[in-house]
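Yeah, one chain of the complex is gone here, protein chain that is, but the others are all in their spots.
Naming follows writing order (A, B and C), and every chain is counted from residue 1.
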C-alpha cells in the first residue's frame, strides 16, 4: 500500500472514479494543464483529455451552474472551487439549483454533483484563502457537507460523494494536504457519508471535531493526559450534514462531557447545531455544560491566524473547564 | 398618531430619513414608479426624484455591489431585494464587501448600507417567496440582522438601521405587512439594534421568537394559559445579530424554561446559536432542556405551508414538553 | 505542451485581422436588424425567411397559439377564484413560445422561464397536466413545490426556477454534457429581457461560446421586467448585440411573428446540431397582460401604450396570414378557439374535483434518502398533526 498525502489520495479517488465511470468529469479554474493550484487534479487531463477535465472561465457561478446542468443531463461532475472562499458567487446556484432541484421537480431530476475545494486556515492565506464556511451549507437542505481530515478518508469519502445522487459540498483542509502521509489502499473502497471516526478513545471527555482541528485536538488531549491523566475521546465527524449523532451519543454515555472544536466561526456556526441538539435531547447524558471552541467572529486575518483559530491552548482550556464538572 | 400597517410604517421611515439626510438613497427592482411590489417605497420617487429612488436592472449582485460602492463614497443607500429569497446572487458582495470592507481596509472604509426586503412565509408564496434565511447572515460577522414584527418597531428599527455605520440585513415578515395596524408616531424616534421587546410577561416559560412567529406564539400561549393556567413570557428579539442575551437571561431567571420558535429551518438555524449559548453558559437557570420549534429541513413548499412552518399546535406541544420539568 | 505562441502572443499586440472585423460587422447587422416573415397585417415581407411548412403544420402552429391563449385565460380565472396561487400570463407572447418549441426535436431539452405555456403544449404537455400543476392536485408532477412553473422529464422540460435567469448556465451545462456524450441533443433556454442582467446570463452565454455548446438562447424581450422598461435594463441598443460579447451570433427577430421565430430558431437549432455552437435569439415582443396576477401595471405603464402594442398581437396577425393563404378562415379560427375553450372548461371541472397533495408531501424529494434529523422531524410532524386534532385546531385555511 502506498503512503500518500491527502492531495495524492484525492487524485487517486478522482482517477479511479473517472476510470470506473465515464460520466465522471472534472471542471474548474486551472484544473487542466496546471493540475489545480494544489495539484489535486494533476495528470488527469493527460489520461482523460480536455473533454473530461475542463478548464473553465473564471466564474464560480458559471462553474457550478454549468456543472448542475451537466448533472441533470446525466454526467457526474466534480466541480473544483479553487479556494472555497470563492464559492459565494455560486451561492444562488448551490441553494436554488444544486440543493433544491430534486424538490422543485417533484423528484424528477437529481443532481449527482460534487463541489470540492480547499478550505480552512493555517497556511497564512489571509481573508480569502482560509475560510471554513461549512455552516452556510449545513443550513441548506438537499446538500451533504463533508470534510476529511486524513488521506484515507479523503479518498474514500470523495469516491462515495461522487457516487451519491445528491449534491455534496466537499471541503478539504489545505493545511493537511501535504503534512499527513499514511497508507491508502489502491483498491476501490469508500467511506460512507454520515459516519464519524473515533480518532482516539477516552473515558473522561468527548471532543467532537473535524478537519485540521483533529490534530490540534490530539495535541491538546495529549497535554491534558500528561498533565492530569484525563483521557479524551476524539471524534472526527467527517460529515457535517448529516452528522453522526450516534457516535457522539455513545461516547457521551461514557464521558458525560462534551467539547466541540471547529475552525469555522463560533456565532451561528456548525457547532451550535451539535451543541443545541445534544443539550436539548440528551441532557441526561451530560454532567455539565457543553463547550464550543471556534474561530472568533471576525473575518479571517492574515496575521496571527494561529491565535485566531482554535489552538492547543484554547482547546486545553476548554477541556479544563468541562473537567470541572 | 396615525394607525398604520407595517408597509406604511416602513414607508414613513424611508421618507423621514430621506428628508433628514440627503445622502439616503433607495435602489432596487421596481422601487420607483411601481413603489416596490409591496408598495414599501410608494410615492418616494415623486418626492425625491429618480436620482434618489433608483429602479435598477435585474441583478441582486449588481444592486448590492453598486450600493456598497455608493456607501463607500458617502451615500447611505437602502437597497431593496424584491423578495429576500433572491438575495443569494449577492452573497459574495454581502460577505466579502458589505460585511468585511471595514476589516479589509483596516477601518478606513465603512459601509453604511441597509439591505432590506420581504421575508418569511404565510402568503402561499412557494419556494422562493417565503424564505427566512437569517441564519446565513447571522454567521457573517460585520453585519447586523434585524427583523421587526410590528409597525412601530419596523419604523424605529429601519431608521436606526439607516443611521448605523455598518451594513444591516433588514428582514420584513411579509405576512405581517398588512395584517397588523397600530399607532405609530409621526415623530423621529428610533428603536435600538440588539434590544428585544417583551411582548407578554409570564412566569412559567420563556418563549423567544421574532417576526411573524410572535403572533403564532401569542396564540399558543393563550391556549396554554386557558388550558393549564401557565403564563408564558414572550420575547421578540427584533435583532438576531446581535441578539439580546440580557432580555432572555432575565426572563429565564423567572421561568427556568425556554422555547425558541422561528420560521427559519431548524438544522444549523438561528435558534441553534441561542439554544447552545444559553445551555452552555446559563445551565443553572434551566430546569430542563430547551426546545426549538422551527420550519422543517426541506425547501419551503407551496402546499401545506402552515404545516411546514411552526404553527400553534407545534408551539403548544413544545410548551407542554418544557412544562413537564 | 501545446504552445499558443503564434496565435496568442504575437497577435494581441496587433489589431485583429480584417476578416474578424468583417464577420463581426455582419453579426452587428443581424443584432440590430429585425427579422420578419409577415407584417402586422399578415402580409408576407420576406419570402426567403418563410419556413417551408405544409398548410397542416401552419394550422397546427396556430392551434397551439390558441390553446396557449385559452389555458392562459383559464389560469387567470382560477387565480381570481383563489384556486391558483399565482399566474404569470403569457398573453401576447404566444408566437415566441410556439415558434421556439415547434422546430425542436423530442430529444431536445427545454429550460423555460415561467411564462411559456405555448412551448409546454407544443412539447406535449396537456392542459390537464398544466391544471394539475397549477391547482396542485394529487397528480401535480412537481408535487406542490413552487408556483407558476411547469416541467416534466417526459417532455424534456425542466421546471423553471422562480429566481430569474438561473436556468441559463444549467442549459449550457446540459448542452455541454450532450456534446460530451455525443448525443444529438440541442438545448434551448428561454428567459426575459430582465434576465439578461443577471450574472447567470453572463456565465451561461460565456461558457456556451467558449465550449461551442449546442444551445439556443431565446431572450423574450417583452419590453418590461415588471415595471422596469428595457432602457433601464440596458443601455445597449438591442439585446441580440450582447451575443458579440461572447463570440456567438445574435439575431433580432420579431417575436410576434411566429413564422419568423420558427425560422430563426430552426436555423439556430441546426447550427447547434451541426456543431457550430450557440446562438442568442432576441425575440421582440410585448407582454399584453400584467406581469403576474399580483401585479398592477396601471402603476407604471399607460393604456395607450398597451393599445399600440395590441396592433402587433401575434394571433390576429398570424390568422390574417392564414386566411389570406386559404389555410384557415377567420371563422374556422374562431370556432377552433371556442372548441378549445369548451374542452378546457371540461378539464377544469374535472381537475377541480381531484384531491390535493398529501399533507406530508414536502418531506419527500429533499434527498434520495432522508437523513436522520429529517426523519426525526417527520415524526415530530406527524405528532403535531395529532396535537392539532386534539386541540381542534384548523391549521390550514
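Convention: a contact is a pair of C-beta atoms (placed from the backbone, for glycine too) under 8 Å apart; a residue touches a chain by one contact, two chains touch by 3 or more.
Please read these numbers as outputs of a predicted model, since none were measured by experiment.
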Name every shown chain in contact with the chain that has been left out of the document. A, B, C
Using the definition of touch stated at the top, determine which of B:56, B:295 or B:311 touches the missing chain. B:56
Contact partner of the left-out chain, one of C:90, C:156, C:221 or C:279: C:221
Option touching the unshown chain, where A:14, A:40 or A:61 are the choices: A:61
Contact footprint on chain B, counting only the chain that is left out: 25, 33, 51-52, 54, 56-57, 59, 61-62, 64-75, 77, 89, 92-93, 96-97, 102-110, 141-142, 164-166, 194, 241-242, 245, 277
Going by the touch rule given at the top, which residues of chain A touch the chain that is not shown? 29-30, 32-35, 37, 55-59, 61-62, 85-86, 88-89, 124-129, 223, 266-267, 296-299, 301-304, 306-308, 311-314, 316-317
Residues belonging to chain C that touch the chain removed from view: 1, 3-5, 8-10, 12-16, 20-21, 24-25, 28-29, 32-34, 40, 197-203, 206, 209-210, 212, 221, 223, 229-238, 241-242, 244-248, 252, 254, 256, 277, 284, 286, 300-302, 304-305, 308-309, 312
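Throughout what follows, only the chains that are shown with their structure count from here on.
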Among the chains, which one keeps its Cα centre farthest from the Cα centre of chain C? A
In whole angstrom, how far does the Cα centroid of chain A sit from the Cα centroid of chain B? 31
Distance from the CA centroid of chain A to that of chain C, rounded to the nearest Å? 39
Scan chain A for residues touching two or more other chains and write them down. 61, 89, 92, 96, 103-104, 141-142, 241, 277
Multi-chain contacts in chain C: which residues touch at least two other chains? 145-146, 161, 163, 166, 199-200, 362, 366, 373-374
